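Every protein chain but one is kept in place in this view of the complex.
Presenting subunit A:
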Amino acid sequence: MSAPAMTTGASRQVVLGRHEELKIRQRMVIEVEGVGIGVYFIGEEVRAYLNICPHMGGPVCQGKIMPRTLEQVADSGKSLGLGFSKDQMHIVCPWHGFEFDMLTGRHPIDKSVGLTPIPVEVSNGEVVLTVGETRP
């Protein structure tokens, strides 16, 4: 896994807007001083990740958002077929299809592979990102 790592220096904050208004969007992808960041709204939770895939550096946050695919298995061991998860959503990199859990940022099979998290919080009703002096 060879995508360029984010470098951090003095941190600064970016106010994205009111959480009540943004959370219905599920995702917004922004660029701050040349650094791409995906911000995800899952219920009342907010997550943010660097828009660089740990696989080959693709624009991971600009792809599709898909529910996790599950194989449903009966107690007998027989497959009941494929189905979509009702509560787990995946961030899908448009370059090669790498998938990452929206809440944890981790790959569903190899948990050692994951997105680079960016600090984000809801403060006084506003969504606030904390970014370093980042360069991709």
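Here, a residue touches a chain if its C-beta (ideal position, glycine included) is under 8 Å from a C-beta of that chain, and two chains touch if they have at least 3 such contacts; residues count from 1.
Definition applied: contacts and distances are computed from a predicted model.
Chemist: Can you work out the missing subunit's protein name as recorded in UniProt? Choose among "Dihydrolipoamide acetyltransferase", "ABC transporter ATP-binding protein", "Amidohydrolase family protein" or "LrgB family protein".
Modeler: Missing chain, UniProt protein name: "Amidohydrolase family protein".
Chemist: Take the complete complex as the reference. Which residues in subunit A touch the chain that isn't displayed?
Modeler: Residues touching the hidden chain, for subunit A, are 2, 4, 10-16, 28-33, 36, 52, 56-59, 62-64, 66, 92, 94-97, 99, 128, 131, 136.
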